[in-house]
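Note that one protein chain is taken out, while the other chains of the complex remain in position.
Moving on to subunit A:
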Amino acid sequence: MAPSLCAICKTERALIKRPKNYTKLCKTCFIQVFEDEVNHTIKSSNLFHPGEKVAIGASGGKDSTVLASVLKTLNERHGYGLDLVLLSIDEGIKGYRDDSLETVKRNAAQYEMPLKVVGYDELYGWTMDQVVETIGKKGNCTYCGVFRRQALDRGAKMLGIKHVVTGHNADDVAETVLMNLLRGDMARLSRSTSIVTGDDKSEVKRSKPLKYSYEKEIVLYAHHKKLDYFSTECIYSPEAFRGSARSLIKQLERVRPSAILDIVRSGEDMARLVPGESGSSCACKGQKTSAPATVEDDISGCGSSQGGVVPGGEMAAMDKQLRENEEHAGLEIDISKKISESKQGGKETTEKAIPIRGGNPASKSGSGPRQVLGNCKRCGYMSSQEICQACTLLEGLNKNRPQIQL
């Protein structure tokens, strides 16, 4: 069989079978088409404006490294006029962050971008290693996710930057769509697919320029561009709800490569079908790319983004809780309030009728009160509840601290 030629340039030998649609491409054309597609996403979604200062949430992993590389390339090629900065979070996980932070430091030099590192210890007084020492490995990803989310925003604020881009890819978004369907979480389903979260009211807006890029293509891009990235999984990585959705997506991708993109599409469309969403009445037809989301509960890079109520997000725990709810059908409101009182730990949280995220799944599935964005009473960070998730989690941790030190 003669070697097949690249489907685009038709001169070079095809070396890559695109994971997304199985077309055979040469290395140069693959890199070009990958960058072109990200450019298309950025341009058509009006993600940036000239002169904008943008922080790239950099973990040293493949996604954020590719994002930094592609953005640098596109910024120069298409004259975006962006001022790009790398922003890294040090969770304080020995053996994980030490090495990946070194990678980020090298990236900063390679891409000639300034780097800012913000540590959990300076932000919260706790490193992740200390958190795990206190609460164990189960459910610690909740802490990490909640803390990281704020950490990026706070770091950006320190630098006077109003826009943070993250390396979430199409697989991550598709995974979140399926996960929210499995959890029956309509509120999150309606937000998780937006390319931009946070609107004019929020201090820092977030976007995901790689939202339509396949994880496999990101790996290929990093490989062929010989990018320097750190590939060890987080050592505290859990077997959470997300894992179940992830394995399902991998199987679907093998059956039909377009499935990942098709799930993202379904997720975007279903967001408008959630009761209480604006739906087709939106006047800005087709331009509604920004979700007025509460900033706390976007997808987190690793692990679960559970609201801290079902630790570790195990399916069994949720199944058990659902069964209890079924048994007590009709008393749903009371139950959810009780759960919130006991789990949230703080008396302040129950003073008003607060919509409880991650509480009783039945109460948050659409008919409940709409979430209103406000600010956390303690730290001032934006939150739909009086006390933000990070402060709630910290309170629990701090209560336990003396016992640990004994």
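Keep in mind that, in the parts below, a residue touches a chain if its C-beta (ideal position, glycine included) is under 8 Å from a C-beta of that chain, and two chains touch if they have at least 3 such contacts; residues count from 1.
Heads up, the rule we're going with is that contacts and distances are computed from a predicted model.
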Complex minus one chain; that chain's UniProt name from "GTP-binding protein RAB5", "Ras-related protein RABF1", "Methyltransferase-like protein 5" or "Cytoplasmic tRNA 2-thiolation protein 2" is "Cytoplasmic tRNA 2-thiolation protein 2"
For the chain left off this view, which of A:V66, A:V204, A:L261 or A:L393 is in contact with it?
A:L261
Out of A:L159, A:V219 or A:L252, which touches the unshown chain?
A:L252
From the list A:L159, A:L182 or A:C379, pick the residue that touches the absent chain.
A:L182
Interface with the unshown chain - residue positions in subunit A
18, 20-21, 23, 33, 37, 40-41, 44-45, 170, 177-178, 181-186, 195, 211-212, 248, 251-252, 254-256, 258-259, 261-270, 272-275, 279-280, 282, 285-289, 315-316, 318-320, 322-323, 326, 361, 365-367
